[in-house]
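Structure provided below as structure tokens; questions to follow.
For this depiction, one protein chain was excluded, whereas all remaining protein chains were kept in their positions.
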């Protein structure tokens, strides 16, 4: 399993709602778990993809985040929704302009819908989680390029 | 047990043939074991005196050894004798001049007397072990200040 | 998935709502049973062993326990998100939180422990004591109900006599207790206790019982399935405590012989049957100098000190908890429970061995004991930083040997091997206990450690 395979696998996973995948082969084991970003890597603009030891691999999917790009993280464990209902349109879109206090998404926890509001005014430059995917506490959801 | 006590105790021990002493007090345990010098400390001119953890203490009894002072170490485990028999006079004395190949002492191992010869020509500046005391492999026996 | 041992249903995935050595212990049991494990962790525990050992791990909040390990919403949400069927609460944190158990029940998640109703019943010390008394289990003379005011307290005191103890119904583990020696001191002590109980537990209910001088703290391990079967697994001697915190436990107790063990065990089983208890539990007794025992309280969870029972009975209480929660019948019958040898557990805490001040920080050197008869339930490794936010239990060192004398010799050499640098630990205190004449003679009571240090 080389880095290209892992990248390809990761690309595939990003488009699904698979959270975790375990592969066991003769050559070794690979586990990919999505949605967990270490705090010291929060600035790394990417969700880590890790293969457990002996061969630890971290794939960084994007270049370093500029200083004026803010991270909106999940305030709780739950399921991430981009819109108020399946039929409704998303609260925000890529490239959209948001105001401080504007609702960005919903985190469903224990059947309750919790709105996540932007603490920044600016432009949405990344949406880091797919609709319907589980998120953990502190997991990055959006990158907002702050207005000057 | 503070450092001064340990130093005093060590001074006392050096003049005896006690190899090891265990003291257990309410305040803690102290073990002093003589005759074991770590190789990286061989040049330290002193036998280490250690109190086991939690309070490791190393007492250095003498200043650093000059470059031209050579160490004669024991080639085997055994008992150190400075003379060929209890009645005979010592092979060498403090301050005595020795030739390369001259017998410095005897190490008795399994009832056999093994003569230890000097590899250096020069003056005996330290006799590090007391007569009749056990020595281990590699333990420093004499310091010889090499002739120029 | 079915359990190979029984052909009965078994959980696919269990969430471990805890941290430290007990979380690791639960993960070990699950792994050996072929059950997937989901750890939850606070931001301070990313490098913790339970986070590393589990099959999956979800960050549930910041370091503060109230926001993470006590965060019921986050934990239940994690189970929904990761599709875990059951939750093991360990001890501490949410283990005796009836509200959490109830939330699990409502969400269709199996809480590995008794029902929330049973937790509520035993969580209230007045209710628990009343229940035990009604079932004919000996209790110390007491107020027989909550004491409403000073006047009632004085009436009760006439019946019970002095010294007496004022306790909070919502307390437990010694919290919220006042010892009163004279009539004169009663009123103010009563009012203080009520105020303290109200502020500490949000519940000012107070009761009074006779004070028992220098008792031993003996507890009986029970295990009950959901089909009405209850067994006991003998006693644990837990008298060596500091401010009601146990630091060393052993089984058997030097004060309990086979006959007394049977009597106390039967009392514990009677209580469990009487209330319809399920899963693992511990019935705590005081044992006085005349070998009379009195029900104190029941802990509705696995205990820190469960390994000493496992070693002398050859059982695996964690696996049994999980099996029972999945609806299995108890493997063992009472008559098959055998006690073999002697076991001692030392709780290795990150603290100054003299001042007991906690000592978190980075472990820079570590040599752990091993060899025959030594079990280490630990959550540390060399290079691990012990966070300052949680309790200071680093590891449980447990030994098993044929006799108590051999167990003490084994524990001594194991403690001597155990080397932890970078933080302070109570290993020197344990070594001192192992060499204490009273301890060696088996003369311990709940004041042992205060006389000793």
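We call the chains A, B and C, going by the order they appear; numbering starts again at 1 in every chain.
Assume a contact is a pair of C-beta atoms (placed from the backbone, for glycine too) under 8 Å apart; a residue touches a chain by one contact, two chains touch by 3 or more.
Source: prediction; values computed, not measured.
Residue C:49 is the one among C:17, C:49 or C:322 that touches the chain not shown.
Taking the complete complex into account, C:376 is the one of C:344, C:376, C:427 or C:446 that touches the chain left out. For the options C:226, C:391 or C:406, the residue in contact with the chain missing from this view is C:406.
Against the chain not displayed here, chain B makes contact via residues 19-20, 33, 35-36, 38-39, 76-79, 109-110, 112, 134, 136-139.
With the whole complex as reference, residues 4, 24-25, 28, 31-34, 49, 52-53, 307, 310, 316, 365-368, 370-372, 374-378, 381-383, 405-406, 409-410, 412-413, 416-417 of chain C touch the missing chain.
By definition in this document, only the chains that are shown with their structure count from here on.
The chain with its Cα centre farthest from the Cα centre of chain C is B.
Taking the mean of the C-alpha atoms as each chain's centre, chain A and chain C sit 40 Å apart.
A separation of 67 Å divides the Cα centre of chain A from that of chain B. Residues of chain A in contact with at least two other chains: none.
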